[in-house]
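Taking it in order: structure first as structure tokens, then the write-up.
Every protein chain but one is kept in place in this view of the complex.
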Amino acid sequence: MLKELSPKAAELQKNLTEFMEEYIYPNESKVEQYLDEAEDRWTIPPLIEELKGKAKSQGLWNLFLPDTEHGAGLSNYEYAHLCEIMGRSLLAPEIFNCNAPDTGNMEVFVKYGTDEQKKRWLEPLLEGKIRSCFSMTEPDVASSDATNIQSSIVREGDEYVINAKKWWSSGAMDPRCEIAIVMGKTDPDAPKHQQQSMILVPFNTPGVEVKRYLPVFGYDHAPHGHAEVHYNNVRVPASNILLGEGRGFEIAQGRLGPGRIHHCMRAIGAAERALDLLCKRASEREAFGSTLAEKDVIREVIAESRIEIEQARLLTLHAAHKIDTEGAKAARKEIAMIKIAAPRVSLNVIDRAIQVFGGAGVSDDFPLAAHWANARTLRLVDGPDQVHLRDVGRLELREQLK
Amino acid sequence: MLKELSPKAAELQKNLTEFMEEYIYPNESKVEQYLDEAEDRWTIPPLIEELKGKAKSQGLWNLFLPDTEHGAGLSNYEYAHLCEIMGRSLLAPEIFNCNAPDTGNMEVFVKYGTDEQKKRWLEPLLEGKIRSCFSMTEPDVASSDATNIQSSIVREGDEYVINAKKWWSSGAMDPRCEIAIVMGKTDPDAPKHQQQSMILVPFNTPGVEVKRYLPVFGYDHAPHGHAEVHYNNVRVPASNILLGEGRGFEIAQGRLGPGRIHHCMRAIGAAERALDLLCKRASEREAFGSTLAEKDVIREVIAESRIEIEQARLLTLHAAHKIDTEGAKAARKEIAMIKIAAPRVSLNVIDRAIQVFGGAGVSDDFPLAAHWANARTLRLVDGPDQVHLRDVGRLELREQLK
Amino acid sequence: MLKELSPKAAELQKNLTEFMEEYIYPNESKVEQYLDEAEDRWTIPPLIEELKGKAKSQGLWNLFLPDTEHGAGLSNYEYAHLCEIMGRSLLAPEIFNCNAPDTGNMEVFVKYGTDEQKKRWLEPLLEGKIRSCFSMTEPDVASSDATNIQSSIVREGDEYVINAKKWWSSGAMDPRCEIAIVMGKTDPDAPKHQQQSMILVPFNTPGVEVKRYLPVFGYDHAPHGHAEVHYNNVRVPASNILLGEGRGFEIAQGRLGPGRIHHCMRAIGAAERALDLLCKRASEREAFGSTLAEKDVIREVIAESRIEIEQARLLTLHAAHKIDTEGAKAARKEIAMIKIAAPRVSLNVIDRAIQVFGGAGVSDDFPLAAHWANARTLRLVDGPDQVHLRDVGRLELREQLK
Partner (left out) sequence: MLKELSPKAAELQKNLTEFMEEYIYPNESKVEQYLDEAEDRWTIPPLIEELKGKAKSQGLWNLFLPDTEHGAGLSNYEYAHLCEIMGRSLLAPEIFNCNAPDTGNMEVFVKYGTDEQKKRWLEPLLEGKIRSCFSMTEPDVASSDATNIQSSIVREGDEYVINAKKWWSSGAMDPRCEIAIVMGKTDPDAPKHQQQSMILVPFNTPGVEVKRYLPVFGYDHAPHGHAEVHYNNVRVPASNILLGEGRGFEIAQGRLGPGRIHHCMRAIGAAERALDLLCKRASEREAFGSTLAEKDVIREVIAESRIEIEQARLLTLHAAHKIDTEGAKAARKEIAMIKIAAPRVSLNVIDRAIQVFGGAGVSDDFPLAAHWANARTLRLVDGPDQVHLRDVGRLELREQLK
């Protein structure tokens, strides 16, 4: 029933799977160990750069970019299949230079960057030499309603002066982070959806202050991490504004569609990994007279997991294909739907796996707890479930009543 | 992403939708009213025969049969799309001669019937002139484990003598029911899965006793109904055995795959109808200062419904396509998965609609309560959820651990 | 931990349990059979009157009335224990003259009736000689918001003229129904909560028109039933107004508290009956090599049921006790909470039992399907869940933020 993958995508799928087996899974704990033993966890394990080199040399690089000049030129539907595979490991996305928020930022550069900006920022990002962050969410307001965002971006001569208190700027802890895209108000008196703009802020500009890292359920997500970043009277050239004043929402919308496909497919990949681990563990452990795998109560959790995963994957692929064929705007309902469905499924399946693993499941001996914590944030990232449910309801009503 | 429908199937889809609007929905309550006013509810409203005539003349007839000689020659994937539409109304399947258990029985005749049997039973079934029933489940044993079935079919000379106490023989209350397919043991000493056989029993054979009808949550499902049927020393020619002694399980398996696609797609159709009704009602009713449709709590139930329906439909179409391309055996896990997922979704969505309709929802002013009761039986028909979950778990483990 | 029952209540509990075993359970199917065979299902089986006589003679009569003059003088906490027992059978409440809406109506008469009204209506109700109905809900508006109610009650000289289109007037189909309490607007210009009044309408007054009965999931709930009743220019003496014009909401509030305890405890009783039946069935049926009771998946559903029932019962008893000690107003949050919790649990447990019973569960061979349908209406009666959840949320916020 599914649209077939192109030979190119199918080949990448195969190679990626092999790379995961050979280079990613065996190195997950090594990277973690390096960081544990490092003086400072905000440092890049050489192993990461080494693995990136291998991936790049095998052509497993920038696969997310639909642009054929800079990236793999895959459709969302095709990349979704690859993204799922990467989602099986928290280590993987960076190795293939497909990690958020760099992916979304690179897309923004491709679409809206000047040639100079592309040269300065996009190229090193594409090469995996620097990293970037995206500063939108603010601690002082409910940022799920993006019109609440309070940061100010004020034009003064040839410059913009930025004052912003941001948090959950992912990647900002990374020592390689060199550029931020910052959202804030250029015109508080404009109509609600034209008040906000996006602007480029080189991370070494005076006034950029990385206050602290933010843990996620106890995880620091080193070495990239999530930071609270204050922008104190930061001055950048006027040309750093993206697309023009008042067009922040437009850019935000544009990056959302594909970004959600990525999040959701990675979440599904994490669920698959968890189910895989669950099945193996269940077949190895015995209690009360038989292996866990022989018990009907365990078979039920395996079955429920498989049923949920299959449905969430089909829905996500369907949304990806709709973006490809009808555009992100037409696929708005589908994109909102997967944003609800996929993280939920991922959390359910990982949680069941944790339950089968017992104490080992909540520890770091297996990637389950870390994956769970990661998936849990997906119910908040880009707006909490409630916002998306309301959107789906509204769009559905509109269609039903027309 | 989805495989496109053939022009023929797409045309049927369009025509079927129009037929539903024009002839089915407006007549639902008329059929019910006829039965309410009839002396005996086990009688056929002339309106039903009239609508069947219209459907037949428009080529909306026997669409379920993959066989091009007798039926529409559609794939499971194609018919699934049509079956969903029919499932929107409990009245519809019979009008298109696509009602269970006749569909499954006709398939059995096509596959295993002799020429004479086809002439005698298949032809009038295909013409919609007679109806049939399928007698497998027994009141005295847990029939979810089909090896429990106790009925006996004993060879005596040129005849078989059948003694069986069956129930949930759907269609057996129908005055037009002329033929039963009965499952029972021909050899209690054979290996477990070769003890059972299926045999044809003309319904007017001496000893066939329709004991009583069985209501479903208060509904009698007249005029076809579900019956307890006793077969008391019923004698039929030896040639009435289907496929041969001991092959009952083989036949049962064969009819399951497509039959489950049908059940599931109809359940999804019922869910769509419920969501449609829900949205309309929500936009018409006001409470506490706004229409229900303007309330976020109602939008959430609409959204959850849409999210669930889309996923269940994709999964079911996927299973249908797998049967088409790899066969029912290869699709075994997928078939078991939809058997769990689709009725659940249908029950959820219909229940939410009932909740929005209030008292009207549990009454017969709208088809919601009746559809709910129908969908509830799907969690039991062909084995309860627990049996299918166990199967999915087992098959998943087998794949994961190979 | 629980407050002990008084010896009187404990004695009633014991006697009631014995009465159920001896007279109620064995007669459930007999009553149903009588109705099935009757020419008209809206007729009173003599067995019902006979059982009522037995119950009355054993002092198991009017137990719901806290008033010691007319009733048993039990607290809500005490009666709750008895009400649970009655809830185990749909036949039981009437036998003990504890059936809704007569119970609520009798309470209204006790509190607000004139001596003459008490003599004319309360006395025969207390004796179980007549029945009554309560006409509040209307088909044309979302009655969950009671301010929507449109019926008019207009004073003309010494009379009120009533024009009302009501439905879900339970008991109105009963041939013994002689009196209705009707809610409607006496002053459409008054403040919102003072527009409505309640008035007594003898059922034989000209203009009272019982249009039709309303089924609940296919059940007619004969012989009492639920009706659509139209009041067409019905004239009654001005003295029939209850408590005074504009006090309809006040009376409605007053009857709600205890009434919800009754509904919820009966729902819990129904759940207990279902769990009881489930356990017995599971121990008698075999599938796939063992009895169902020996399977862990079945033990899990039994365990979940027990866990849910215990919690819902404790919460309901707690609410009842709070009404007793602090009054219905103080217990408002608790009353709303049980209205959510108890029907849910009841539906869950009965549904699980149906699943274990298979086909037998949805039929009328066991009381499961009928109990389920009844419990389903409880999520709508006196306002849908959504209304109560909103109330609980609001009250909780008020307490948390004070």
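As written, the chains take the letters A, B and C, and residue 1 is the first residue of each chain.
Simple rule for what comes next: a residue touches a chain if its C-beta (ideal position, glycine included) is under 8 Å from a C-beta of that chain, and two chains touch if they have at least 3 such contacts.
Worth saying up front: this structure is predicted, and the values here are computed from it rather than measured.
Of the options B:Leu243, B:Val297 or B:Val387, the residue whose C-beta touches the omitted chain is B:Val297.
When the missing chain is restored to the complex, the residue among C:Glu21, C:Glu50 or C:Glu396 that touches it is C:Glu396.
One of C:Tyr23, C:Phe64, C:Tyr77 or C:Phe134 touches the chain omitted from the figure, and that residue is C:Tyr77. Taking the complete complex into account, residues 1-3, 77, 275-276, 279-280, 282-283, 293, 296, 298-304, 306-307, 310-312, 314-315, 317-318, 320-322, 333-334, 336-337, 340-341, 386, 388-394, 396-397, 400-401 of subunit C touch the chain not shown. Across the interface with the omitted chain, subunit A contributes residues 137, 139, 141-145, 148, 167-168, 214-220, 285-288, 292, 297-298, 354-355, 358-365, 369-370, 372-373, 376-377, 379-380, 384-386, 390. The chain not shown here touches subunit B at positions 295-297, 300.
We adopt the following convention: only the chains that are shown with their structure count from here on.
Relative to the centroid of all protein Cα atoms, the closest per-chain Cα centroid is that of B. Per-chain CA centroids place subunit A at a distance of 44 Å from subunit B. Chain contacts: subunit C has residues 297 touching two or more partner chains.
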